[in-house]
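Of the protein chains in this complex, all but one are displayed in their positions.
Chain lettering (A and B) follows the sequence in which the chains are written, and residue indices restart at 1 in each chain.
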Amino acid sequence: MATYILRRLLWLPILLFFVSLITFALGVYGPGDPIQVLLGLRASPETIERLRREYGFDQPFHIQYLNYVVNALQGNFGYSLVKYRDQPVGVLIAEALPVTIQLNLVAIVMGVGIGVPLGLLAGLKRGTWIDLVIRALVIAGISLPIIFLNPVLTFIFSRRHEIILTALNLKFSIGPLLPMVQGYWEGIFSAKVILPAFIESLGIIAVMTRQMRAGMIEVLSADYIRTARAKGLRERVVIVRHAMRNALIPIATILGLMLGGLVAGSFLVENWFGIPGVGQLAFDALLSRDYYITMALVLLIAVAYVLSNLLVDILYGVLDPRIRKAT
Amino acid sequence: MTTRTRLRSSSRVRLVRRFLANPPAVLGALVIFLMVIAAIFAPWIAPYAYDAQKLDYIEKPPSAAHWFGTDGLGRDMFSRIVWGARSAVFVIVMVTLVSLTIGVPLGALAGYLEGWVDTLIMRLADILFAFPGLLFVFFISATIKPGVTNWARASGLSELANSGYLDYAVVILALGVVGWAGLARLVRAQVLSIKQREYVLAARALGVPTRRIITRHILPNALTPIIVAMSMSLGDIALSEGYLSFLGIGLQPPAPSWGNIIAENAGRYWRQFPQMIWLVFIPGLVLATVVFAFNFFGDGLNEALNPEIEK
Partner (left out) sequence: MGTLLEVKNLRTEFHTQDGVVHAVNGVSFHVDEGETLGLVGESGCGKSVSMLSVMRLIPMPPGKIVSGQVMFQGRDLLQVDDEEIRSVRGNKIAMVFQDPMTSLNPVLTINTQVSEALELHLGMTKPQARKRTIELLKMVGIPEAERRVDDYPHQFSGGMRQRVMIAMALSCSPQLLIADEPTTALDVTIQAQIIDIVKRLKRELGMAIVWITHDLGVIAGLADRINVMYAGFVIESATTKEIFGNPLHPYTLGLLGSIPRLDAALKAKLTPIEGLPPDLIALPKGCPFYERCRYRTDKCAEENPPLELATLRHWVACWNWQDVRKQRLQ
């Protein structure tokens, strides 16, 4: 088992090399020039040249790349070129990352906490109206556009509503029920997290519900469930001890893969709620061709992806004894 | 325990019947139909031009003259939304075509020839999968846009460059380039399994050329999963089109697409009641309904073609 993990981890630097090379090449040779973006359309060619030399962009490609790698290995991932002029990329990411991770964690907890029980219910009550409603909710989860949910839900929950009932001569106000984030992150336990995390969780709820439902249906028709019933076990024991254990295995897999996505922030959500996370950072960087930031983010995502895949494999071994002995 | 069942009616009739027994799916099909009608006949259905401004009649609620009210520049919301259907339908159709055109042949080749061809194509698909979806499409669009524009200008197609079609092309290319991977993977798996079947071996033994084997024998049998996969991805494509136009990729204002209508109005009006209803909520609801419709339709099609079998 240990050798297996080691082998997988060894793949990481090789992957990083290829990914960084491709991304760097895209940044250097690709269309768009951060200097241009920085200085705007009116800049004179001389100014542009001067800045290029200053930043070392006139050097041949392999020198630039080598410099980058050497610096990166020492923890220096370059500086922002455009938006946050001259701030080290490492710092920018270190500030944005925890925000996104926290937001995504809450979203995952919500997603699993709502999705798994819903899927369980739908699987147990297959064919009934409960099942149909839950399946419709799943489709809603993947259909409702974020750009629709953002303003509408914010309107409902984060606004102060003045209600006037002329008939009863009543006038009162409700809310805001959930405060807005507005720029600064107050941590994972602030009520401000609820709305953006919920919107992000909808996709997760959909996946979890679907998988749990399918898993339960498949497991419940298995022979070993019939054996369990033939032993005279209560239905609840059959479902919890025999069925769920098996149905949860693929869920654990999906969860593990989702952990890889923890570092990737949803720009649409972050932008609307003013959350200073990785998604916002990435979007700005892409727009302004700030490719040191882009590089670092791409590398980060690649690492997260590989590590989460590894985690999933290990998890699978823990949960399914059939795999354990094989590795 | 086995139960022997006799085919009670032809399978095609059963298919249609199963689909029709699924109310959301039928509703979805209806909505899609309406959307296509709106897209095709927009110039005749829309009561006003989509960029006709009436600056003394801004932000007005729905009325007999303006069914969906007017926006910040006095433009008729109903007309703009109807025209928005054009952008959506055009993009969805074209992206589907592009994905099919690239994905099916590549997937079929990968599955049939195996070996290095297979590895190459699948690695390519893997790389595409590794990138975070929307961001990647956005990046591609933003990146290739200037390139495509310059190419158009250089080729003397400057009229094209200035028209909306270039904007469309960018979105379609971006979504298509990312979208073919999933389809290719599916087609490859299908081809791999069908390849083993006896009628394929027979065709090969007769010396039928590869191209013909793929088109005449293998692909027709892989049709069902391809159709299902495509229909289930329509909702995602519609959603992506909405997001991308929200972010400014694709059709540029004043030409309306549901995404850019929402983008124009959401930030400004979300708090204002009742304005947000027809300026933000309605356009968003239209997009949501369309995505719902595609998803219910695709789901219904899937259920009709692959019913959940009771043991």
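Brief remarks on what is shown
One rule holds in what follows: a contact is a pair of C-beta atoms (placed from the backbone, for glycine too) under 8 Å apart; a residue touches a chain by one contact, two chains touch by 3 or more.
Since the structure is predicted, the reported quantities are computational estimates derived from the model, not experimental observations.
Screening A:4, A:61 or A:224 for touch with the missing chain picks out A:224. Although one chain is not displayed, its contacts with subunit A can still be listed: residues 127, 222-224, 226-234, 241-242, 245-246, 249, 319-322, 325.
Following the convention adopted for this analysis, only the chains that are shown with their structure count from here on.
Averaging Cα coordinates per chain places subunit A and subunit B 24 Å apart. By the touch criterion given at the top, residues 24, 130, 132, 134-135, 138-139, 142-144, 146-147, 235, 239, 242-243, 246, 259, 262-263, 266, 270-271, 273, 276, 280-281, 284-285, 287-288, 291-292, 295-296, 299, 308, 311 of subunit B touch subunit A in their complex.
In the complex of the two chains, the subunit A residues touching subunit B come out as 30-32, 136, 139-140, 142-148, 150-152, 154-155, 159, 161, 217, 221, 261, 264, 267-268, 272, 279, 282-283, 286-287, 301-302, 305.
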